[in-house]
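Next up is a structure, given as structure tokens.
Note that this is a trimmed complex: some chains were dropped, and none of the rest were shifted.
As written, the chain order gives the labels A and B, with residue 1 at the start of each chain.
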Amino acid sequence: MSLPAPLTGVVPPLCTPFTPTGEVDTRSLAALAERLIDAGVSALFALGSSGEAAYLGDGGRRTALEAVIEAADGRVPVLAGAIDMTTARVLDHARTAAELGADAVVATAPFYTRTHPVEIADHFRRLRHGVDLPLFAYDIPVSVHSKLTPSILLPLAADATLAGVKDSSGDDGALRRLLVEVRRRGLIDSFTVLTGSELSVDGALLAGAHGVVPGLANVDPAGFVRLYEHARAGRWERAAAEQDRLAALFAITAAGDPALMGGSSSGLGGFKAALRLLGVIDCPDTAAPQVPLGEAAVKTVRQLLEEGGLLP
Amino acid sequence: MSLPAPLTGVVPPLCTPFTPTGEVDTRSLAALAERLIDAGVSALFALGSSGEAAYLGDGGRRTALEAVIEAADGRVPVLAGAIDMTTARVLDHARTAAELGADAVVATAPFYTRTHPVEIADHFRRLRHGVDLPLFAYDIPVSVHSKLTPSILLPLAADATLAGVKDSSGDDGALRRLLVEVRRRGLIDSFTVLTGSELSVDGALLAGAHGVVPGLANVDPAGFVRLYEHARAGRWERAAAEQDRLAALFAITAAGDPALMGGSSSGLGGFKAALRLLGVIDCPDTAAPQVPLGEAAVKTVRQLLEEGGLLP
């Protein structure tokens, strides 16, 4: 299907459930996709950071993307992450995504290598020319250690290299400067700006962002859809109240003990434990070498789901 | 005067104008303070980062603080920055502030040294016991290279070590989590949460922050007061529009060429160039070893003031 421009609403970055033997669990993944579509999301984002793309081999990535596209069944567009170090490698993933029927590709700045704004811009231009799909820039400095500043993004928006940006930088000041400039240059109806924040979505929408890509929407898609609709209708205090509830729920990502595991183990483990407790997926395992959540952490997750009104 | 709890509204961190020979220009500083009070700010913050506290000797700090307190003349409270590396040094500044009649003290986590959350908490407790003034924590990781997380701040809020926090971290996600917890623990009427952002104030207020400490309010205090009042009255789209205008104006901080100067030279130089162009201060110099803005940068500042409606 074709991708709306701009893309608005809630675009969850899907978790990738595994079987106990570590295979992609396509049944659970389809169930997750179904639940998200039922809740009213606008699109699905497969193979993002929440989807453990960094942990999946090429085979696993392919399986997961196929499953999401099949589950979406043309009802909502599917964006596919093409997460890799530099241009040639990203292009390989992007071409696979195109071949499998994805509606757009999402790529970060180069990483592992020491890069430069000129190289980052050239990277996106080469990606855009190399694959015939709308291209979203994924701004995630915590992973790639460079920031997609407005001065990098605006020329790429102006010449239609980029269809949009997913801003997971947490830098809401830079997001605002970007939005102000996007509007000033008359690009607001063609260049999509999505926040990747889970915690300041109301503010980002008030600032003019088109939508949101929240990992937490795996767990509470209906909450994010309500938040988005309150905002679109100008019910800002209700949007903020919904955001507050979701911010409290977000503590499921910090249930793991930081002395025992990394942030990915705790965050993705929290999402998957919740999805298991909600009966959406069969097995809460995250990919190796992430550390599984302990019993106490899972209990915390359950309690937060109860407090958040998602479990009785 | 006594400090309201919580402290709300716009609390500008005053620039410190200099004479051409590098002395604190108390006349210009008084004029700046007067202009801010006229615009309806709630309090004045002297000796913050925007006040070039890092560049002032103890004598200059004392002169600047005295001038601000005198200019405020009891009409609004004066918060005094006590910016130094660790406890003993901060306490010396805090005692001077108390002696000069400041209404509150603002201090960062220890810096220069490699610190730890336990030490940061102990630092604030010792400061609070060592000087009889309300104490605000100043969260500014870009300067001190550690972050005041909710888990550090909440116990210090609960036991009244801290009267509040000025969050200049730019991490609006953490700000949201802090606000949600402050409310949940019933501390929202006693513990003040101020955002130091210039660019996402509408979102921070929507999230429940009590007020804002924007460096840009040196230049456009009335704009921030309007933004604050729109927010308080629930006119969120108007607040956002005002924020958009201010975000465009904020480009004055990026007028300097980053190849030629540091971020402080460009940012503080932009504020001071604007204040000079507006006729508020006599001399736009920043303290050594900052690099002065060149002519082209000053022209950019003038143009932005015109576009922002501050110059005809």
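Methods note: a residue touches a chain if its C-beta (ideal position, glycine included) is under 8 Å from a C-beta of that chain, and two chains touch if they have at least 3 such contacts.
Quantities reported herein were computed from a predicted structural model and do not represent experimental measurements.
Peer 1: Shown here are 2 copies; how many are in the complete complex?
Peer 2: 4
Following the convention adopted for this analysis, only the chains that are shown with their structure count from here on.
Peer 1: Degrees of rotation, nearest 5, to put the Cα trace of chain A on chain B?
Peer 2: 180
Peer 1: State, to the nearest whole Å, the distance from the C-alpha centre of chain A to the C-alpha centre of chain B.
Peer 2: Using C-alpha averages as centres, the distance is 34 Å.
Peer 1: Contact residues on chain A for chain B in the complex?
Peer 2: The contact residues of chain A facing chain B are 170-177, 179-180, 183-184, 197-200, 202-204, 206-208, 234, 236-237, 239-240, 243-244, 247-248, 250-251.
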